[in-house]
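The other protein chains are all here in position, but one chain of the complex has been omitted.
Note that the chains take the letters A, B, C, D and E in the order they are written out, and that residue 1 is the start of every chain.
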Amino acid sequence: MRVVTFGELMLRLAPPGYERFAQTGSFNAAYGGGEANVAVSLAGFGAEASFVTKLPAHEIGQAAVNSLRRYGVDTRYIARGGSRVGIYYLEKGASQRPSKVIYDRAHSAIAEAGPADFDWDAILDGADWFHFTGITPALSEAAASLCADACKTAKAKGLTVSCDLNYRKNLWTREKAGQVMGALMPQVDVCIANEEDAADVFGIHAVGSDVIQGAIRREGYQAVARTLAERFGLSQVAITLRESLSANDNNWAAMLYDGTTCYFSKTYPVHIVDRVGGGDSFGAGLIYGALTGLDAQSRLEFAVAASCLKHSIEGDFNLVTAEEVRRLARGDASGRVQR
Amino acid sequence: MRVVTFGELMLRLAPPGYERFAQTGSFNAAYGGGEANVAVSLAGFGAEASFVTKLPAHEIGQAAVNSLRRYGVDTRYIARGGSRVGIYYLEKGASQRPSKVIYDRAHSAIAEAGPADFDWDAILDGADWFHFTGITPALSEAAASLCADACKTAKAKGLTVSCDLNYRKNLWTREKAGQVMGALMPQVDVCIANEEDAADVFGIHAVGSDVIQGAIRREGYQAVARTLAERFGLSQVAITLRESLSANDNNWAAMLYDGTTCYFSKTYPVHIVDRVGGGDSFGAGLIYGALTGLDAQSRLEFAVAASCLKHSIEGDFNLVTAEEVRRLARGDASGRVQR
Amino acid sequence: MRVVTFGELMLRLAPPGYERFAQTGSFNAAYGGGEANVAVSLAGFGAEASFVTKLPAHEIGQAAVNSLRRYGVDTRYIARGGSRVGIYYLEKGASQRPSKVIYDRAHSAIAEAGPADFDWDAILDGADWFHFTGITPALSEAAASLCADACKTAKAKGLTVSCDLNYRKNLWTREKAGQVMGALMPQVDVCIANEEDAADVFGIHAVGSDVIQGAIRREGYQAVARTLAERFGLSQVAITLRESLSANDNNWAAMLYDGTTCYFSKTYPVHIVDRVGGGDSFGAGLIYGALTGLDAQSRLEFAVAASCLKHSIEGDFNLVTAEEVRRLARGDASGRVQR
Amino acid sequence: MRVVTFGELMLRLAPPGYERFAQTGSFNAAYGGGEANVAVSLAGFGAEASFVTKLPAHEIGQAAVNSLRRYGVDTRYIARGGSRVGIYYLEKGASQRPSKVIYDRAHSAIAEAGPADFDWDAILDGADWFHFTGITPALSEAAASLCADACKTAKAKGLTVSCDLNYRKNLWTREKAGQVMGALMPQVDVCIANEEDAADVFGIHAVGSDVIQGAIRREGYQAVARTLAERFGLSQVAITLRESLSANDNNWAAMLYDGTTCYFSKTYPVHIVDRVGGGDSFGAGLIYGALTGLDAQSRLEFAVAASCLKHSIEGDFNLVTAEEVRRLARGDASGRVQR
Amino acid sequence: MRVVTFGELMLRLAPPGYERFAQTGSFNAAYGGGEANVAVSLAGFGAEASFVTKLPAHEIGQAAVNSLRRYGVDTRYIARGGSRVGIYYLEKGASQRPSKVIYDRAHSAIAEAGPADFDWDAILDGADWFHFTGITPALSEAAASLCADACKTAKAKGLTVSCDLNYRKNLWTREKAGQVMGALMPQVDVCIANEEDAADVFGIHAVGSDVIQGAIRREGYQAVARTLAERFGLSQVAITLRESLSANDNNWAAMLYDGTTCYFSKTYPVHIVDRVGGGDSFGAGLIYGALTGLDAQSRLEFAVAASCLKHSIEGDFNLVTAEEVRRLARGDASGRVQR
Partner (left out) sequence: MRVVTFGELMLRLAPPGYERFAQTGSFNAAYGGGEANVAVSLAGFGAEASFVTKLPAHEIGQAAVNSLRRYGVDTRYIARGGSRVGIYYLEKGASQRPSKVIYDRAHSAIAEAGPADFDWDAILDGADWFHFTGITPALSEAAASLCADACKTAKAKGLTVSCDLNYRKNLWTREKAGQVMGALMPQVDVCIANEEDAADVFGIHAVGSDVIQGAIRREGYQAVARTLAERFGLSQVAITLRESLSANDNNWAAMLYDGTTCYFSKTYPVHIVDRVGGGDSFGAGLIYGALTGLDAQSRLEFAVAASCLKHSIEGDFNLVTAEEVRRLARGDASGRVQR
């Protein structure tokens, strides 16, 4: 069971606790990025996970590599070179004050990487699954082209391909996103999205939803999933459903459409420690569930329980075991001390 | 748009996190005080704000000055000399355990300052607004006299004068407070108070309120505001309304009486990071709203949204921009990540 | 008013904040253990409290001793020698992620102590109360035997003896626990337990309770208390009632049976800072209430208020004064700042 | 073997590491003061040590008491009341940048204490030695009077009395110091001083010394010791000899005059971790040496080795055992790892 | 006395203590850059100092501005816009392990700034001195052009212009540096350099020096200074002389050529806390000395003493007062505690 993910790994700089950028005299330093987060989750579940990117040869690049090795991710295929590790600054919100992300990722090594950096045939050899997100092709034309290469090779080798739409308005326009992602989707089998991604990228709106107010209309998302599946010939579409009560408290659930039926998960009221990477941990859960043969509802519940736990963990990475996820999915949400 | 505030700036020593005084091996060091907090808020909104006090010439005094310069407050008129920076120790409460403040502010430089330290005519030149709180005259007879000088000069020069009653039982008795504040009020245009201040200082009780139990009776506060306005010829009276559910969770709202009508704000359920300075941030919002020409309801909503956000920020200072306040006042309280 | 408690004092190693074991680069170091926690509580209330254990002669052993001296516990009777300070690793849970405790306490000095280490006649001289928990006899055969010696001496000298059942499945089986504890109970006057202890140790089940689901059936616990009291001739049985909503939020209450009547306390919704030692702080409150002559309901409310406050304090020790407990027991749960 | 010391215990606020006051956002919080430091040293050596002072009843006062209890000092005779815990701010120097101390100790509880706070007859009962420093009488007229009472009672009860001159120019003038200390010296048996104290307090100069340049002239100090001994009928005079090469590196030695002979210790080149309390740790070593019957040279070497070690320890307190001191005094200064 | 400096202000990310990049989980965050460091030094001495740069409008840009305001630097003329705050990562060396700097400054706001961002006529109005370093023109063609504009305006308005050569091999080649700097030098009055800059930028070698081995040949530097002065018509040339014994210990001195005579300073053995910004603090001292009318030797000694102290201070900024510098320059290098 081997999964390959491809994308950017950034340095994440976050003031301690609830300090604002204006106050802080230090940053907690961690590393993260959509596809790397998925790889760490999968390694934690016990799967073989390879993460592919390009990072500078210098010490900060090495520290980024180490952050993955530490949690068991295979880093053999990370190309080394280029000049920058992309950065994102993260200020944690509280109560009515939102968390704030400032990106400083332009000109990163992966954004400037080229086809010579990756031998997809070798990288994907023996793998079962290839995963990327909509962030990777948004990094640069070159990165989009690398994504296309990877997808094609993956399909040719019979891998399942999943994509988390993950629209980032700072990286490209809706128009550009729709065009590039539209060209990649034919290679994709499993599509993951949050409530807004399908609308942002493909103009597919969930009628009646209003994200800011937190009202989630489940019916609308079923229609979105069906439309996505039909338009791109997807075998599965998953949508995460976040209700944002405040920066501290969210409700978290998801739905999965398997081409026939729409399954809805339990809803978890989460008291947030760190919500960055929540969607990625969901994707990882879904992939793991699929690879371990869970049925649609179980797969969905595993993925939602995994991402529910992510919200309780500092950093982008979802450092939980499959057994911890199963315990929650089985219903033990009491948080009682385990001795 | 220039505002001058006058009062004490203290060193604030708080154990990290939820540590009790008995446990701690370190203190987070910040600076704060009612009028300085207002100045920092205003500078953050983009107004020109001057803070006036006296601080020792030594390095701790300088660090106090620096804490204001950092956030853009004009510190030109801070007199230097005297021997002590006043201190307050702050232990953050949680759940049913209340936060605890121990004051060690007697004999501070400002408490022992005299008329030679401040040239009010120069200080207030070109200013639009003068603000102080009931803490300043409570520091010493000399400080009360300085306050009176400042108020008189301000009125003579046509400034608007605002006062936050801010009764502190450790500094003076109710009787003394009533007498001294009563003498200052004729110069005051805008009076700010919490639910208990009017009763403590002037014996004006809100019938039916019971602070400890958290039951807030809005009608009673209307009567209090009207009585205050009439007794002292005030053009505006604002009262903050805090419902203390626990040390972690409060409801926060306010009312504003403009001589004719009582306006009530939205109520925010706040999950507290640090509630010290909550009232000051309200006052600053009210002043900023007035100076930027907002109508009464908008001014009130701006002030309440500003102080709502303050509860999510470590330290006395409300480090938010006017735009952040407006976004909340417009209704976006979901705390969703901003990228 | 002098209380003697006997048990193990462990080094507690906890990652800062909500970090997982897998992430951390440091541990907050504190000391704790059921009976030591009771002693610290009592010393904080103003009682004379002696804690008896054995600790290595080296510097870590000394640091353990110092952690008690700091809070006023009498450490004269702590034997020094042996090779290990027992350790427990504690990872703080959040939301649906439970806290996790890993014990590394085998072969500790107290587990390997013998009768030559303690002169119970001298230790208990002039004392009013002896307290231990079900953890101490579970440490080793030798420790169980020391417990028996202490209980016998205590009874012979006319002390009240209390025992918190505190079943630890890592230390012994239910069968072994039932047998050893059953032999000690005849010397016990006051028995303290949580919802599960009576079932685990003595097979006495509260019909209809289901801990995981958080449904607490009060009627069932009354029957448990009566059965315990009758079987072992106890004068008092207290049971703590925790409803675990999540790792952050619990409801907390207790009941006390005095041989005639079952008293139920108020229920506190607690927002948790650190729940380890919650039961111990309840026991200490009950002992203090008894020694200061409170009636059954007041004693219970004091004990529950004390342990409610414990949940807001980092570390095993309940660092509160009797006056702070009384204020909460009297009804001030608003958490308003005290200046 | 019981020693009583009397003086002030201050809160010590020091920025972490080498941060300057202007930079810091936190203070390491510890407690210290000449006579308390001596008491902690003695308790660490295994002697019974009581420290006498007055501290506020509030939590910061309690934390100060706890800081002594933790290290085994008897705090029974500490009076509680008054309003302030004295403070000193400490910025650690490096290389050519000197350490800086800012005192904020006026109006502390002990400075405002009176005769009703201390029952010297009870306090000194059963004690062998009484120790104070020149700081205590400098705090206030009242404190000087308390010192005189303590000295008189101590002499009447047959205790040995020691005094460390410890001149503090911020507390009093040389003239005032000379007058007050001159009146106390007749009760003193053992006088401790640094190179400058005798000159500052009594105008007794060591010919040829030049402290700033680090040139230490041993002959001159012999004359100082003899003059002191003769003028005040002292049985012993000890002078510490510090050669300040930089804020990081000092040479440290001392001499002891026993009425007949001048003994000189070894000189230690110390690489400084924290030099505050260096003199106090010397005094404690001298007292311990005397009480355990060491001859003059051994006593001196013990005291110098103890204070040499102090320079390697953070905080005012010399947290070493007598065995550690003996090992160094015996000649093992290699700093090799002990396993 | 007003000085204007122009250049880049970077975010400085340094692991705590001696941690390597590979180990760290956090970065101390400060801001620094050659010309900003000079401005902070001058403000600390009491001069009016304006720093000119461009910084993004976002919160990290604001934090950079605040870092200067805090220490009294005038930030009015900082243009806001662009996308990046330049970054440098700093790993502190120890013993034989060198400190390591990784730059991530390409595409910063100032590197991409243009003439519309700065109105040099207004900025330099009323100023006495303009200072820049060889880093600024190395940032980009546009920055070099801005530098040229500033120099021309400065000369036209009669300011003294100083330049620290500060060659950075990562930013440009020796050839390019020589060409660009050569074109700027005619506007420069005072040139500052370290032992290698003149050779790197202008090919002027100090015969016989060998930096790696630490052997400093004073004669050679005199020739370098004379050559520089003659070639570019400079009124003063200053060269700092660092002898690197290890990452912890350096010898530090400098020479000043005033067109006639070469003055050499005292040499300070420095035990390093943080040596970044050492050269900048020397430059600031020299400017301050000139503006306050010190003679050549005194000016040099002031500058060297200032930069000696810098080595004892964490961060890029030399947070010392003129009085502290004077005390050291007068000869008090003992590092004795100042109370």
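To be clear about the criterion, a contact is a pair of C-beta atoms (placed from the backbone, for glycine too) under 8 Å apart; a residue touches a chain by one contact, two chains touch by 3 or more.
Owing to the predicted nature of the structure, the values given are computational and were not obtained by experimental measurement.
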Touching residue (missing chain; options C:Ala106, C:Ala156 or C:Val207): C:Ala106
Hidden partner interface residues of chain D, rising order: 17, 71, 268-273, 305, 308-309, 311-315, 319-320, 324, 328, 331-339
Interface residues of chain A (partner: the chain not displayed): 66-67, 69-72
Residues of chain C in contact with the chain not shown: 13, 16, 20-22, 24-30, 58-60, 62-63, 66, 83-85, 87, 89, 91, 100, 102, 104, 106-107
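Quick note on the criterion: only the chains that are shown with their structure count from here on.
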Most remote chain, CA-based centroid, reference being chain C: E
Geometric centre distance via CA averages, chain E-chain C, whole Å: 62
Multi-partner residues of chain C (at least 2 other chains): 17, 71
